[in-house]
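Only one structure is covered here, and it is reproduced in the block below.
A protein chain is absent from this complex, but the other protein chains hold their places.
By written order: A, B and C. Residues from 1 in each chain.
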Amino acid sequence: MLNLVALILLFPLIGSAMNGLFGRRLRKESIGYIACGAIGLSFFISVLVFIGLLLLPPEERIFEKHLFSWIQSGSFNAAVGFQVDPLSSLMILIVTGVGFLIHIYSMGYMHDDKGYHRYFSYLNLFTFSMLLLVLSNNFLLMFVGWEAVGLCSYLLIGFWFEKKSASDAAKKAFVVNRVGDFGFALGIMLIFLTFHSIDFTEVFNAASHGEFAIGNITITLITLLLFMGAAGKSAQIPLYTWLPDAMEGPTPVSALIHAATMVTAGVYMIARCNVLYMLSPFTMTVVASIGATTALFAASIGLMQNDIKRVLAYSTISQLGYMFLACGVGAFTAGIFHLMTHAFFKALLFLGSGSVIHALSGEQDMRKMGGLKNHIPITYKTFLIGTVAIAGIPPFAGFFSKDEILLEAFVRGNVIYWSIGAFAAFLTAFYMFRLLFMTFHGESRVDPHVKEHLHESPRNMTIPLIILAGLSIIGGFWGLPGASALNHFLSPVFGGHGHNEMHGVEAGAHHGIGLPSLMMVVSTLIAIGGIWLAYQMYVKKQELPKKLAERFALPYRILYNKYYVDEIYDAIFVNPVKKISVQLWKKVDAMMIDGSVNGVARFVTGTSNIFRFLQTGYVRNYAFYIVVGCIFILILTTWLNK
Amino acid sequence: MPNTSIMTFNILSILPVLILAGFGMMVLVVDVLSSRKMGEKNFLAYLSLIGVVIAAFLSKNFTGTTLFSFYGAYTIDNYSLFFQFVFLLCAGLTILISKNYVQRENINYGEYYTLILFSTIGMILMASGADLLNIFIGLEIMSISIYILVGMKRTRLTSNEASLKYFLLGAFSTGFLLYGIALVYGATGTISLRQIAVFIAGKGGVLDPLLLAGMGLIIVGIGFKIASAPFHAWVPDVYEGAPTAITAFMAVGPKAAGFAAFLRIFFIAFGQVHQDWEKIIWILAVLTMTTGNIIALIQTNIKRMLAYSSIAHAGYLLIALVAANNMSVSAILFYLLAYLFMNIGAFAIVIVISQKEDSFLKISDFSGLAYKHPRLAIAMTLFLLSMAGIPPTAGFVGKFYIFSSAIKSGYVLLAIIGVINSVIAVFYYLRVTVAMYMRGPEREFQPLTLSPFIFVAIIISIIGTIQLGIFPAKVLEIAQRSILLLR
Amino acid sequence: MEPYLFYVMAATSVVAALYLIFEKNPVFCALYLVFSFINIAVLYVLLEAQFIAAVQVIVYTGAIMVLFLFVIMLLMVDVKKKQKDDLPFQRIPAMVMGFVLLVVMGLAIKSKLFQGREGEYTSAKVESIGHTQLIGKLLFTDYLLPFEMTSILLFVAVIGAIILAKRKV
Partner (left out) sequence: MITLTHYLVLSAILFSIGVVGVLIRRNAIVIFMCIELMLNAVNLSFVAFAHYLHSMEGQMFVFFSMTVAAAEATVGLAIIIAIFRNKETVNVDDMNIMKW
């Protein structure tokens, strides 16, 4: 069954090509069936592959399928090949499973859009790229998937390009991601230089067999560069700014790409390279601190946002921060566990918010919602489940994964990580319930015109919601502390680091069995505290937020404006560059044409601005560059070499 | 050229060249004899295309052989054959994209095709010449043909101006190249590349200033042809003014030929004194990439933008030249082939989109293309992504290969600068994509005149770009076999 | 005798070249250039390159420079009219750069540590074969390929002249 792995990728690719090339001539139903069918088949085969993997004894659960050798020259080898192991099999299940539900949901959500075929073509292409990313057996192929998901994300964020904000957001996402990709590309080159291979198995084998001491400077550099890529893709500080803007895309896209799958690629990559990361305590510290900081930072921005999708976006950033925190303290299993549960409940929340937006004919501002729970009951109920799950109330999925991360942060890291995480969890519970209360409870603030059209979403939208809600309820049991099926399942990937790799539960055992239980109680209390506060502020005493905002005007404004990060970036990076380029071309132009007064004075400014003058259009200037270049080269060759 | 081991005359070895020359003249004669009107002379394109194809088949017959014919003046080895293939492919694709273009622009003279064939001869001579004289003559045949081709559209001022600029600066840089050759000759007493290498080896690899100065001047001369900064200033103006099909041709052909000669001269003749020239090329590479990419960012004319991007590409290629290992030679060969496909493909689409008298060349004229002509937009996106080096296209594999070769030789900083540059480059390629996909049309698109010729050219380019991106193994293998005799 | 001749010819050719670059009237420029070329031809004779000297006079000064003169006359550019000069500030840097170039080249020339390999064609040997015969023989043996290729080069030039300069194509 494992041999079928290539088919998982093939179906989405075919689906994308069919819709992309012939979509304009197909009927809407066929387009939807092609796209969903492709992912459905792909999901089915993923399940088969997963079962196939389970049938193997745990220590043999790694399977490589070599398709063809891609780049081959001398010592450099890159193959197109897939690696199925517990980690990647889990990922393909998430990608195809959640992806399938979102595809079905999209059929309803995008039904009236004129770019229907384009949308599904991109969405299938995205799924293909994401699968390529998680299944590849070497860094370079992973990078291909990495770039391709970025490209699809770009296309989908800018899907409604008629809105200027959408195409700007798309561009921003692309640009920020390029910065991260740059680090990733360098990291791959450095890996090749260090290990003379880019194959996962070979690199990790070499790394784990003691050739490199812990704290090795090259490994540290490699892991930092890789983390740069991960931070770009997974929207961590300081490269997170693109994700909130990415909400300009259609909501199912936000659910699939900017919550459940693509943004977790960074976490996946670090988990995949756990062998390398374990060799570099410094990088681990960086990862953990950036993760923790991001978790808190994004959560605090999320407190004051009024756009329903933006709240969810900041929440996603914050949750990704948790995953990095887990990876950074070495609890990769916990990170992946949270990745999985987060995929369920965050997809659910996004789709639910999509359903709300759909019901309100496109309204996203929570100040114009309220009291919706009776109008769209299914959405409300599922949304409530998602909110409870993310807030961390037992026995919902989010509770177990978040709790495990906090526990690990405490056991392996230090109390600071834990307290940051715990505080962020408190904020999460607060703003998520704020969202819930503002949207579904209280007085209706909905526009009367819109109110007439209030309707529950069609079946193909609600069914995915219900399924995801179910997953959000039960998803956590798999990784239940104590039973911990996930731990054992993933241990072939994360095991083998010797004593360094102690599972949180075992480590917890050293502190006595009481610690995990205590932690559970504490985190539940934290979550309940957040919910209670939100309830107080947004349901019981609705005038309270306003009062608070007035009293704490400055902090409120700072949070409301997202710490002015965009403005600061603009001031520091964007504006000067703009200014320079304007100076460069406008003023030089004027100078060249107006000012041909007299020689030497001009020459002084001329030489000082020599790089600005480059393309004057005058042959004699060009000849002058040649002479200068020639003299420069002559001096360099004849003199400096001696 | 004395003392070459194989002293044969062997006229068969230049058979591809003779075929090209023969067909070039035949085109002229047929053009004169025919009585048809200018717009209807399709057979000129057919005839020259046949010539290119025959020449390609003949040169294919030489694969694997190594030959020094004409008393050692002309080399046939896998290296030169690879370049011959690139040049002939370039000429063939140019003819394909030219056919309708020259009819539209009223320059459908037989001379047009003849000059393309003749300049290809010059390029072949540059890649095959075993001494500086042949390389020089080849360079002149190539350049003079292109000076004329650039000015072919005599009635248009931009074409005139481009031609004059290119000619004056080209002749000027020829002066430097010639001086460089003179000094090298004076310092070593020979113009044969192998003899120069022997001489330098005899001196223990230490060079005196005379030879170093000669080397520097040769860098200037060839640096001009490959559009390396600071000898690049002519590129944007000339590319903009030249007829678009010729722009496509000259963005690839002379650059490839320049690199062919560059590699031969610097790896064979000056191979032992790598430390004496690597610093200069290092600086030139950084300067070239950066200038090209930075100025490209603000361009509004698509031809100018592609011109600056071609400067940047020359910079990437120079990185591999600095690295100077076997991997870098095959990287250059591979990259040039990839560059050929993506560049000619992009220009082909520019030709399709533009209208009579080369109007509609602004980037904004591409707005909304994806809605009127989605397949063209997809093709253009593919070429641009490849130029930007985004996987899984030919450009990505090529760039990765070049940077790896630099890292392999320990030029990590250079590779990093290269990667940074390729990050910058994405932005201006992206601008075209954004215009095509994310903006509404700003003008009426005329119904397309996608003739079978240009269609075939675009299809070949697409196949090439994808094939080299996804299955590059075969071509890489050929490229690796093409380097053996170089060092 | 020989040194004097060299110095005279060198001095006059340099002076003629300087006049070339500073003279306003293009016709005079061409004549100065011709003058400089003839001086160089004399130097060729001093260097025992009689054939090259003859070609220099016959082809270069006799044909190429006359072509220049023809074109100048044909275009009849009005020398009195004030020509637009957009880059007056480039004059001094240009001269400085020219001088720097000269200095750099001069240093490279002066400090020659070794010279190239001596060839087999000593004056006596060339004398015995005959200078022109030797060139002819070399042209059709060692230099056959470039010699043939120049035919293409000249052909290209002819095509270019026709297509670019003909009144009506």
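We adopt the following convention: contacts are C-beta pairs under 8 Å (C-beta built on N, C-alpha and C of every residue); 3 or more make two chains touch, one makes a residue touch a chain.
This is a predicted model, so every value here is computed, not measured.
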- Relative to the complete complex, which of the depicted chains are touched by the chain excluded from display? A, B, C
- Which listed residue (B:58, B:130 or B:191) would be found touching the missing chain in the intact complex? B:191
- Message: In the whole complex, not just what's shown, which of B:13, B:163, B:247 or B:288 touches the removed chain?
- Response: B:163
- Message: What does the interface between chain C and the hidden chain look like in terms of residue numbers?
- Response: 2-3, 6, 10, 13-14, 17-18, 20-21, 26, 29-30, 33, 36-37, 40, 43-44, 46-49, 51-52, 55-56, 59-60, 63-64, 67-68, 71-72, 74-75, 77, 83-87, 90-91, 94-95, 97-99, 101-102, 105-106, 109-110, 112, 115-123, 126, 134-135, 138-139, 142-143, 146, 150, 153-154, 156-158, 160-161, 164-165
- Query: Can you name the residues of chain A that touch the chain not displayed here?
  - Reply: 585, 589, 615-620, 623-624, 627
- Residues of chain B (touch criterion as defined above) contacting the omitted chain: 133, 136-137, 140, 144, 147-148, 151, 154-155, 157-158, 160-165, 167-168, 171-172, 174-175, 178-179, 181-183, 185-186, 189-191, 236-237, 240-241
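Going forward, only the chains that are shown with their structure count from here on.
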- Task: By CA centroids, point me to the most central chain in this structure.
- Result: B
- Where are there more C-beta contacts: A-C or B-C? B-C
- Message: Just the number, please: Cα centre separation of chain B and chain C in whole Å.
- Response: 30
- Touching at least 2 other chains, the residues of chain A are 621, 628, 630, 634, 638-639
- Got the chain B residues that touch at least 2 other chains? 209, 212-213
- Query: Which residues, counting only chain B, touch chain C once they are in their complex?
  - Reply: 1-2, 9, 14, 21, 25, 28, 70-71, 73-74, 109, 111, 114-115, 118, 121-122, 125, 133-134, 137-138, 140-141, 144-145, 147-148, 151-152, 154, 163, 183, 185-190, 195, 199, 203, 208-210, 212-213
- Enumerate the contact residues on chain C facing chain B in the complex. 104-105, 107-109, 111-119, 141-146, 149-150, 152-153, 155-157, 159-160, 162-164, 169
- Note on the structure: Given the complex, residues on chain B that touch chain A span 164-165, 168-169, 172-173, 176, 207, 209, 212-213, 215-217, 219-220, 223-224, 229-231, 233-234, 236-237, 275-277, 279-280, 283, 291, 295, 297-298, 326-327, 330, 374, 378, 385, 390-392, 396-397, 400-401, 403-404, 407-408, 412, 415-416, 419-420, 423, 426-427, 430, 434, 437-440, 470-473, 476-477, 480
